[in-house]
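Missing here is one protein chain; the remaining ones are kept as they sit in the complex.
Then we have chain A:
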Amino acid sequence: QAEVEETLKRIQTHKGVIGTIVVNAEGIPIRTTLDNSTTVQYAGLLHQLTMKARSTVRDIDPQNDLTFLRIRSKKHEIMVAPDKEYMLIVIQNPSE
């Protein structure tokens, strides 16, 4: 368990990472490094998007599953890694 904490810490302190959010299966953020309103917004929107993406992938082939989702925008990149129970969202600025 300490390993996981360490990993998350490393991710947070990695170059260019703006924030990390851990979201549970219902879309409620559990852990975050951003402020509350941003967190809630990100969690809600990305949760829906991830569910949709996952549904799409699995509809095409039920034995397949979504591993991760990257959304690269002009300003930064949002990376979502879904799991059965949790979802990890990281916002990074890759060009820094």
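Here is the rule we use: contacts are C-beta pairs under 8 Å (C-beta built on N, C-alpha and C of every residue); 3 or more make two chains touch, one makes a residue touch a chain; residues count from 1.
Note that contacts and distances are computed from a predicted model.
Student: Name the omitted chain as UniProt records it, choosing among "Actin-related protein 2/3 complex subunit 5", "Protein farnesyltransferase subunit beta", "Dynein axonemal intermediate chain 1" or "NUBP iron-sulfur cluster assembly factor 1, cytosolic".
Tutor: Of "Actin-related protein 2/3 complex subunit 5", "Protein farnesyltransferase subunit beta", "Dynein axonemal intermediate chain 1" or "NUBP iron-sulfur cluster assembly factor 1, cytosolic", the absent chain's UniProt record names it "Dynein axonemal intermediate chain 1".
Student: Across the whole complex, list the residues on chain A that are touched by the chain not included here.
Tutor: Chain A touches the missing chain through residues 1, 3-5, 7-8, 10-11, 14-17, 20, 22, 24, 30, 55, 58-59, 62-63, 67-68, 70, 77, 79, 81-88, 90, 92, 94.
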